[in-house]
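All protein chains but one are shown in place.
Which chain is which? They are A, B and C, in the order written, and residues in each are numbered from 1.
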Amino acid sequence: MTSISTSYEKLKKFLDEFISGNGYTNIMTGYITGELQFLIFIIVLAALFRMFSFPLAIIMLILVTALALYFTPTIIGVEKENSNDLNRVLYWFLIYFAIIIAITLWGG
Amino acid sequence: MIEVTIQLLGFIAAALLLIIGIAGMVFLDNIIKKIIAFTLLSDGVNILLVAIGYIEGGVVPILLPGMSTVEFTTHAALVFPVGIVLTNIVIGVSTTAILVALAIMLYRRYGTLKASVVLKGERR
Amino acid sequence: MTTIPSNLWSIPLIVAIPLLAAIVVNALYDKRAIRYISIISALLTLGISIISPYGYHWFTGHPAFDPTTFTFTFDPGIPGFRLSLEFFFGPMQQIMIVISSLILVFCVIMATSGLTKHQGPYLAMIFLLFASAAIIIMVNDLYHLWIAVEIGSLIVVGVVVGSGTSISHKAALKYAYFSAICGSGLAIALALLLGITGFPNVSDVVRVINIFGVGGMETILYISFGFFILSWMYAGGLAPLHPLKSEVYGASYPHATAVLQAQSKLMLVAIGIIMLRIFGTLPFVKEVMIFLSIITMMLGVVIALLQIDFRWIIAYLIISHSGLVTLGIALGTKEGIIGGIFQAVNDIIYMSVLLFCCEALYYFGGATSTRGSFGIAKKSPWLCAAVLLGAFAASGIPPFNGFQSEIILIQASINAGFPEIAVIILMVSVTTLIALLRAIYRIFLKPPENEVAANAQIPKSITIGTWLFIILTIIIGVYPDIALRFIVPFVEGGFLP
Partner (left out) sequence: MMELSSSFIAMGYIMVIAITVGAIAALLQKDLIRAAFLSGAESIALAFFFQALLAPDLGLTQAIVGTVLLPGIIILGIFKTRRTEED
């Protein structure tokens, strides 16, 4: 986990790149909106964990907020993960099959 | 110790074929190889379905002359999986044909059959 | 209560007319007559689905077995075990099929009015796509469910290939590849359910599970659910398999995408309700479905913000809004299911408006990129008005239909005890507006920098289609009962009358 000063530096660097114009392409508004939306989505999603247990949800919320702020800008990673590369989709697919096999073995 | 029956062997063959097929589809790079792996996967599903319908000591589900209805209904293997599998074989053939046709089209454009080159994600 | 017809004449016709049209159109290949034949058969399908009564049709014609009296019966009112393959045409099925055949009519007219040349096989694919959608919404047995999913995905591949660029070939190959895996998975799920219960009919499966229990077979039921979810994800384009479906939407012609998205919404509703009926009593099932739909909404709308092409923005928004549809079904309450199905109807309508406007942009030389600015508002102000109204409808602004279904969904999620989901739905609708307006501003409203075709003639069919669907959005938005009176009886009646 990072201290406040380094996360401040990260945020400043991120903003500087936006302002100086060599951060992203010509659709900066889309990127900034997407970034903010994604962070808030993740935080709300973490809050939804109270469906399983309430204390776990609070821990999740704090953890996810800290991690999301640490890893900003996350949108680049999101975009990369959402590429339509066959191998990337197959990766999710393999994880899914692993879950099904795990259920099988766990249930006996 | 589990008693070995032909049904259990069917399940084992199905599991092996499913694992080999999935592994081939995911890890092999050549598109034609991926298609062959798909036919193996489809075979695995077929044999799983037929093995579920198998009855130990049963008979082929065809009403032969001289067989009473009660004997037939208690001993015949399930017919419904056979219907599914027959459809699955036909669908498998058509899927394979479509996949091969698309592979030919993409080969003409890109000059290679490597999935990691042809089917790479693009930044839009 | 009036008697329900047990061998309805219209169900085979709704399936058979598109199939016959596909065969005829494919055989004619390049003749002019295919235009008239295809339009007439699309209109016939629309008419039959409007005037048809409600009822069952049993293929293979075997009667039901009544376990209480040990007799065979054709009466649908008796909860017996069906031995044949069952189709049901009810109010929900009616509104879904009417809306999608309306889209089919306009899609066929647009496809034949001159973008491509060899359109016989292409039109055949579109008809088969509609047929698979109609089958899957009416189906009540697992065998036809699986057939429709398999055939439907192969046909999607065919439609995408019809667009004929290299990116659509790639999208088609990927989709076909996954259809192979996921179709096999659905077959396994079906086989496991068959092994547990011994019946292919969905109502019988539900009845057997409710009466006799699963008796230590929960694990097998969970595995079956896992494979069902897999086919749900890929047939409807849910996360994390959504890149496949969004690529399919973006790579095909917009008029074909209109039918494609209608088909995948119908698939989502049909498979979702069947899953809810079979597995709804198991723990963790609804939670898994809710998480899937929330992640789909979120990723779809965020990725839509990053796109630089109007087609791809719409493609990802369709993904995101199918998350809304599944959310309603996944909540599992009556209100939620009403909201989900209503959202599916509204979604099909307003996305068609946007897609038809996108099709019109092709007549300005394909000016769909947000990199340039084309100033199309000056050349065609009515098109600009239409796309703005479509964007407002998509983002749930009050006089339009998106608002009505989203308010039901929000209320349902609050009543189910998840206010966070309500927040997410609101954010999705706002972000939809941002993503669309960004593209609309660049393409339509900004003063032109790039040259486009000076006086392009938009075909009348596109204009009529767009405005007809806009009027539909407003009518349903003002009087939601028009659509709700089809959907509510379906849900209140315990899914089947």
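By definition in this document, contacts are C-beta pairs under 8 Å (C-beta built on N, C-alpha and C of every residue); 3 or more make two chains touch, one makes a residue touch a chain.
Small disclaimer: the values here were computed from a predicted structure and weren't measured.
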item	value
Neighbouring displayed chains - absent chain, whole complex	B
Where the missing chain touches chain B, by residue	4-7, 9-10, 12-13, 16-17, 20-21, 24, 28, 30, 32-33, 35-37, 39-40, 43, 46-47, 50-51, 53-55, 57-61, 77, 82, 85-86, 89, 92-93, 96-97, 100-101, 103-104, 107, 112-114
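Basically, only the chains that are shown with their structure count from here on.
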item	value
Pairwise touch network: line, ring, star, complete, or other	complete
Between the pairs A-B and B-C, the one where more C-beta pairs touch	B-C
Distance from chain B to chain A - Cα centre to Cα centre, in angstrom	38
Interface hub residues of chain C, defined as touching at least two other chains	174, 177, 181, 243, 307-308
Interface hub residues of chain B, defined as touching at least two other chains	22, 25, 119, 121-122
Residue numbers on chain C that touch chain A, as the complex places them	171, 174, 177-178, 181, 218-219, 222-223, 226-227, 230, 240-244, 246-247, 287, 290-291, 294-295, 298-299, 301-303, 305-308, 370-371, 418, 420-421, 423-424, 427, 431, 434-435, 438
Chain C residues within the chain B interface of the complex	143, 146-147, 150-151, 154, 157-158, 161, 166-167, 169-170, 172-174, 176-177, 179-181, 183-184, 187-188, 190-192, 194-195, 200, 243, 307-309, 312
Chain B partner contacts - residues on chain A that touch it in the complex	83-88, 90, 93-94, 97
